[in-house]
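A single protein chain has been removed from this complex, and every other one stays in its place.
Here the chain labels run A and B in written order, and each chain numbers its own residues starting at 1.
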Amino acid sequence: MAEMTTKKNRFQNGKWKNYISYIVIIIFLAILIIINLTKGLGFSDKSTLPRIAFSCILAVSLNLVVGFLGELSLGHAGFMCVGAYLGCYTANVLRTSGNIPELVTIILSMLVAGVVAAVFGFIIGLPALRLKGDYLAIATLAFGEIVRCIFKNLPFFGGAMGMSTKLYDGNTLFIIAFITLLFVVFCCQNLINSKHGRAVVAIRDNEIAAKAMGINVTYYKLLIFMVAAFFAGMAGVLYGATIGTIRQETFSYNYSIEILVMVVLGGMGSINGSLIAAAVITWLNITLQSQLSGALAPVKSIVYALILIIIVVFSNAPAMKGFRESINPRNWRKKTEDAGKIKNDAAAWDRIPTKIRMDDPLSVDTRTTYADSPVPPDVVVKNRDELYVKEETGKEEE
Amino acid sequence: MKKTRIFAIVMAMAMLMSCLFAGSAFAADALKIGATGPLTGDASSYGISVNQGANLAVEEINAAGGVNGYELEFNMIDDKAAAADATTGFGQLMDWGMQASLGSVTSGSCEAFGQQAAQYHVFFLTPSASAASVIATGDTAFRVCFGDPDQGTLAAQELTSRFEKIGCIYDTSDTYSAGIYAAFDEEMKNLGVEYQTFTFDQDNKKSFSAQVEALKDCQVIFCPFYYTEASLVAKECSSSGHGDILLFGCDGFDGLAPLLDDTVTNPIEYITPFDVESTDEKTAAFVANYTEKYGAAPDQFAADGYDCIYTIAALLEAAGVEDTSIDFASLADILVAQITADDFSYDGVTGTMTWDASGASTKIPVIVILN
Partner (left out) sequence: MAIAINGLSLGAIYALIALGYTMVYGIAKMLNFAHGDVIMVGAYIIYTMCTFTWNLGSMPIWLSSLISFVVAVAVCTILGIVIEKVAYKPLRGASPLAALITAIGVSYLLQGIAQLIWGADQRTISILDRLGTVSLGDVVIKWSAIITVVVGAIIMVCLVLFIKRTRTGRAMLAVSEDKGAAQMMGVNVNAIVSTTFAIGSGLATFASLFYLPITSVSPTLGAMPGIKAFAAAVIGGIGSIPGAMLGGVLLGVVEVVCNSISAVASYTTAIEFALLIIILLVRPIGLLGKKRRVKV
């Protein structure tokens, strides 16, 4: 492991990863604009593209909370709900109050939506100071459901009938959506790479140690919740501009879970991963929707579920580690020392938190497959060291 | 996770490709009618009924030689009763080549669908999205079902003329239910009649013991919601010993009968345009064919879907649309002019209907008594 870090060259260690997402998004956007100007985008693309963009915004902002702050939040759709209602209400008011340009309207409404959602983020950030793990997860889920229930009962926002807002022109909406996405990615990456970001990651890795180092845990937890809520609120406005109808049942906990799935599949704490996963999952959902229509529709949820399970088991299961590494392109060039040889259950069991540290000879004894393993014992021990290093630096410890 | 990302990049490439090559192709041999509806999830039984009714109508029309010599083609995309999926579903249908539409099955998604349809000027005739906001989305929006407010007003008049102690349960999270209730409430206030109201919402619509217990002294409970919840209210009433209360519902009650077993003793009445027991020749034939094909009797959703397709076929015939390569916008103009024409009416299984420019249909409701 230590050897690995020194071997990293500037390219691997450098900041190219921070820029690659901008470059890809800009190229993607440029291609789309060219297609739209020359041959015209398909009808479905005009609603699919903004949907992909706001899914990406949601996933990136949730990743701030889940991936970087390390708190499980199941109420992200609640912030989006607040943003969608308040932002689109603002947009409706601005449209009736005079001829303000559409672009200004949408930017102003995003701002309002973001600020109001951030206030709600502050409110839900408060319990986060006291609750941990699954308790916080259910508290955030409860918050999302409460928000929905309140909007349902406000006749001011249309009650159960929902609220209508004007659709934004399909030819420019996707451009606005992707530029907003660029803005969000820019803000998030700068936040994460700043000293504030490092403080947040320190809180995730060990809250008590971070506190002991003088980091203001209260401040940073609330900050991250508010920033994430701000972006979710903006995504809510984009939702309104794409769909035109805002109804509270859209923003149920199922939607929060869908965003969480994007974050987890993309990789916790990886902004690029969140972007790709959000785009792919949104696209997959929409494609399945059109491909499996009519009587085939129930097959859709089965296919989606199977894809989800297979990807997660493949990319996370300890038993699949060897297989993962053997097909990882990064390992193609260098000859690995059979890192995948430890793939029986015992390796997995070692990582389960235990108060009694299993010492080496004992755990080697419990490993039954060593007898018929072709790997010489010294290699095994070397790999075990590596395993322990990973265990200590791993962030998944309770 | 690294592996996931590589997999994901490949998928992203595929996505870009699909964006590049997605084109709008128009087939010339059939006129394409599209719709979105809930085919999975909580509301799926409604969407599936409409889909089956519409498909039956398309098959019958095509078997009888089509419309003006060409065939109809129908496709329903799943929207899970969600507005966002109705919007993308609309786009996918347009890419598929949709020329006329049945809109969406549920009100919430049909409003989103209608906004898209208004933007591109696509004609749609929704079977069952009854909220007032749906036909307000544009000039090309029409419906075959009753409007929510009409039913609420009618129910208020009917009930006050017959009963003294009136109770009401409605779903605060559902557009249909809240829409009918709003009109009912207004009419009751106009009539100066006191009544009790209890509510539920989508998160606790599985248990009605509290509401029934609170309304046990009423002679009648007005239930403006769908048959799925109505069956639970009926069961709750009967099993808790209040089996004599009349349950009065709206057209959403249609389809209730198969869900009730011998334990339910409550009398049930509802307002509906479609009576499955009707002896009318057209309705009887529809019920027989539907039952033969799908193994279950049709409900009002299926009848609405069936009537929608036949109405569009009648419109095409009356307007003399010969060419299936006609684009959706010009077709919309023709169909709108035809459906609002004074002499156009369609006699379907849900009654004889005429339309005005607002998009609402006029037809005569009947009150069905369920034994």
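Operating definition for what follows: contacts are C-beta pairs under 8 Å (C-beta built on N, C-alpha and C of every residue); 3 or more make two chains touch, one makes a residue touch a chain.
Please read these numbers as outputs of a predicted model, since none were measured by experiment.
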item	value
Chains on display which the left-out chain touches in the complete complex	A, B
Which residue of B:Leu93, B:Cys218 or B:Leu232 touches the chain not shown here	B:Leu232
Of A:Leu94, A:Leu182 or A:Val312, the residue in touch with the unshown chain	A:Val312
Which residue of A:Arg204, A:Lys221, A:Arg247 or A:Lys300 touches the chain not shown here	A:Lys300
Missing-partner contacts on chain A, residue numbers	66, 72, 127, 130-132, 134-135, 137-139, 141-143, 145-146, 148-150, 152-153, 206, 208-209, 212, 253, 257, 260-261, 264-265, 268, 298-302, 304-306, 308-309, 312-313, 316-320, 345, 347-356, 358, 362, 396, 398
In chain B, positions touching the absent partner	39-42, 44-45, 48, 172, 196-201, 203-204, 206-211, 213-214, 228, 231-232, 235-236, 238-241, 259-263, 296
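Keep in mind that, in the parts below, only the chains that are shown with their structure count from here on.
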item	value
Residue numbers on chain B that touch chain A, as the complex places them	1-9, 11-12, 15-16, 18-20, 22-24, 39-40, 44, 51, 55, 75-79, 82-85, 87-92, 94-96, 108, 111-112, 115-116, 119-120, 131, 133, 171-175, 177-179, 201-203
Chain A residues touching chain B - in the complex, by the definition given at the top	28, 31-32, 35, 39, 41-49, 51, 145, 149, 152-153, 159-162, 164, 167, 170, 239, 242-250, 265-267, 270, 272-273, 276-277, 279-280, 283-284, 286-287, 289-290, 292-295, 297-298, 300-301, 311, 314-315, 324, 327-330
